[in-house]
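Before any comments, here is the structure.
All protein chains but one are shown in place.
Right, chain A next:
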Amino acid sequence: MRLDKPGQIDRTQPLSFTFDGREYSGFAGDTLASALIASNVRVVGRSFKYHRPRGVFTAGSEEPNALVTIGQGAAAEPNLRATTSELCEGLVARSQNRWPSLDYDLLALNDLFAPFLGAGFYYKTFMWPAKLWERLYEPFIRRAAGLGALSGAPNADHYEKAYAHCDLLVIGAGPAGLMAALAAGRAGLDVILADEDVRTGGRLNAERIEVDGRPGADWAETVTDELRGMGNVRIMTRTTVTGAYDGGTYGALERLSPEVAARTGAPRECFWRIATRRAILAAGALERPVAFRNNDRPGVMMAGALRAYVNRWAVSPGKTVTVFGNTDDAHRTAADLLAAGVHVAALIDARPEAGTDLPVRFYAGAQVVNAHGRGGLEAISIATLSGIDKVQTDCLAMSGGWNPTLHLTCHMNGRPDWSPALAAFVSRDGAVPGLLTAGACRGDFSTHGCLAGGLAAAKAVLKDLGKRARATDLPVAEDAPYRISPLWAVPGKGRAWLDFQNDVTVKDVKLAATENYSSVEHMKRYTTQGMAPDQGKNSNVNALAVLADATGRGIPETGTTTYRPPYVPVPIAALGAGAQGAGFAPQRFTTSHDLSVEMGAPMVEAGLWYRPGWFPREGEKTWRQSCDREVGMVREAVGVCDVSTLGKIDVQGPDAPAFLDLLYTNMFSTLKVGRARYGLMLREDGHVMDDGTTARLGAHHYLMTTTTAAAGQVMKHMEFVHQCLAPQMDVSFISVTEQWAQFAVAGPKSRDLLNGILDDPVDGDSFPFMACGAVSVMGVAGRLFRISFSGEHAYEVAVPARYGDSLFRLLVDRAGELGGGAYGMEALNVLRIEKGFITHAEIHGRTTAFDIGMERMVSAKKDCIGKAMAARPGLSGPDREQLVGLVPTGAVKKLTAGAHLFDAGAEAVRKNDQGYITSAAFSPTLGHFMALGFLKDGRARHGEEIRMVDHVRQIEARCRVVDPVFFDPEGGRARG
């Protein structure tokens, strides 16, 4: 119910929303949880295993019970915490883990079978017979398990990822964080202040605590205003720092406010990577429950959360409230309730020595032993020295003390220390380099302790970074001591919950200990305690205390499980923002892309590039018809193909010739200016890395080409060879792949076509085979290379990329007039297989120069990368699989890439494997299929009949081993 008192809500802005189809209303400033409490909704979900009704339990991101699905259709997002979900107009929320409805949940039957569903139930039950696992057990478990469900539709929402840099990251904007940010900001540091709440202030918003003689929230607002006015401080609310990583890098998830996220194209969440020189963790503390019988009844909640609901949101989950605790926080809770006009039926303090001046029924040294009321709390039983008292109540606030929020300090393998005085783990200094802790997260629980700790941490950072701190006064605030008498689990019958989200009770932990799962990591996995979305924020310390008790060890000896990032669940959509659909990888387009698409060419991916597969013409029904025509065009007339995607690297300097000699197996220092040469490049381990032609444009100027696929790898390799092996060489190089548009013009009529566009025509004398040089292409300074990847008389003509589109249009047009046209990747592939030219299908990383028949290209006159290791035994000789050609000879005429080769009479099993096919195509020139492949001792086996078996496609063919050059083996066509 809503209380008649002010709070941090705007009563002039009512908001309507639905929960499970029913309409409710709240106010701006509400969370879904506070609005549901205001509307007297007590049951908000069902528990994971037993399907017990559950109510709102906390007021923060640690919430174990109030997990809801928000949104509709594809945008529905499951497992959102109602306690951190901002209310907005028209919000649609649904409860989870129930069928058919929250009130009548069929799987609530599980609760009756609870005695059989204890720790290790799955391991013990779904064991035999094994064949039932796939058909019965797994489907059953999958249906029953899981909390919310995804919509199954593609997520249309936007997400972003972003980077930020600062001197100091302050994590948490409570009194400690605000004080640290203030001192650091005034001293001029670049500060990011991050807090997961929608506003700064932390617990000051939830408590009736005064700072400098005025309400704490007002003080927080004043400090925040000053910080906002500083150009060097950035306040990031709604931002949870989720992980600490090496080198001062932190991950953070920002949820945008519903109003911002609703704008067109605006992201819903943003995942930040924050690089900072120093960090101050001021994340506060999490209150822990007390385990007693039926402590999961709706209406039982954390005392600190109850104070937040009463003080901040002006709502009370009950009319008659009871409070149970083992610190002074129980008294503070009762006082706040009384101040808000809420009836307090009883205050129960587990400490025998405790006293109170509050006008309430008070029990000292007593414990709550049971909670009654199936659908919601109706009464509690209190064990006193004189017996059991039953008190009517609809809400019980409980407090078992506080656990410092030290998670981030453990993300780099740090282990916390046990503090007997606080009955809690505290972080060890230096656990994360560059990270200091301040306030409640280091065990300073008073407001004064937080303010002083924040200031001290900021001063330490300033000193460390060599900055002078400006005078900053420490505000006056309460400094109450923290007196706790540890209370983990109230003894007694029945089930007492530790992990509410995963339904793990005290009994389960004790059973695990009995069955010898006595290591805390084993207990966790056996009982599933701490494995739910809250990752044990509410239950870890209690569970290991119970385990310590059951195994007769102390808590420090028992230890904690490992804290790992992320601190809160992070949607994969935010982590991978931008990397789906067309944005998954960058796209590179050639200058001929537009015309190719206009001509109807299907564009195929080649690395990041897109290249045309073929150019269909009217009447052509299959790709093969287009491809065969394009091959014929090149062999008989002229074809045009964009080859700009090949890597082009401009190499210059006095040592350029020597550098290329070191890179390539063959000599480039002897290449004449105005000539190009094919080159082979090895890795240092002796295997082939790449190949391509390199043209010498001047005495100290080369232009080398790489294959499309290996361009980046070759560039990196060249940088390595130069910087790491031969830095004394005076050579420079740079990629010019994108600066030049380059087109292959191939076929008997290629020179006719070119001479129509070159300002000075070429002939066989001025431009013989493998010549290169500058040309003028209709007034544009370009380059011409007489090289051939098709085996025909061919050229590659290059112009600055801005002329690429018009040159390609012109070439295709003129080629058409000569009976030719554009050709695509398929025809290019057929043409090069007919000539036995290799690509990365053949030089796939395991082949040597010997394997591809190019061992004579490894110059004996000089050293080169890979030369020493290529001479290793085993990298040459008859045992190697060597490049061969294959043609079909049997009834089956098709050869396929990937198929394996066997001796004619041998069984097609691995031990008989003789090699494999790397490239295969139908040759319209030859009129049959042909293939390139690797065959053991293949060069000595030309003429032999062998057997090809494609186990995947179920194709088997007889074929003959032939020379890998199928067409024009003398090469007369290219030279002519």
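Going forward, contacts are C-beta pairs under 8 Å (C-beta built on N, C-alpha and C of every residue); 3 or more make two chains touch, one makes a residue touch a chain; residues count from 1.
In the analysis below, contacts and distances are computed from a predicted model.
One chain of the complex is hidden; its UniProt record names it "Sarcosine oxidase subunit delta", one of "Sarcosine oxidase subunit delta", "TRAP transporter small permease protein", "Coenzyme PQQ biosynthesis protein PqqD" or "PqqA peptide cyclase". The missing chain, though absent from the display, is touched by one residue of A:Thr12, A:Thr264, A:Ser386 or A:Gln723; that residue is A:Gln723.
The residue touching the chain not shown here, chosen from A:Glu226, A:Asp389, A:Glu684 or A:Glu855, is A:Glu684.
Contact with the chain not shown here comes from a single listed residue; of A:Gly375, A:Pro433, A:Pro654 or A:Gly971, that residue is A:Pro433.
Set against the missing chain, the residues A:Ala261, A:Ala801 or A:Met869 yield one that touches it, A:Met869.
The chain not shown here touches chain A at positions 163, 245-249, 273, 275, 412, 433, 684-685, 712, 716, 719-720, 723-725, 727-728, 863, 867-869, 872.
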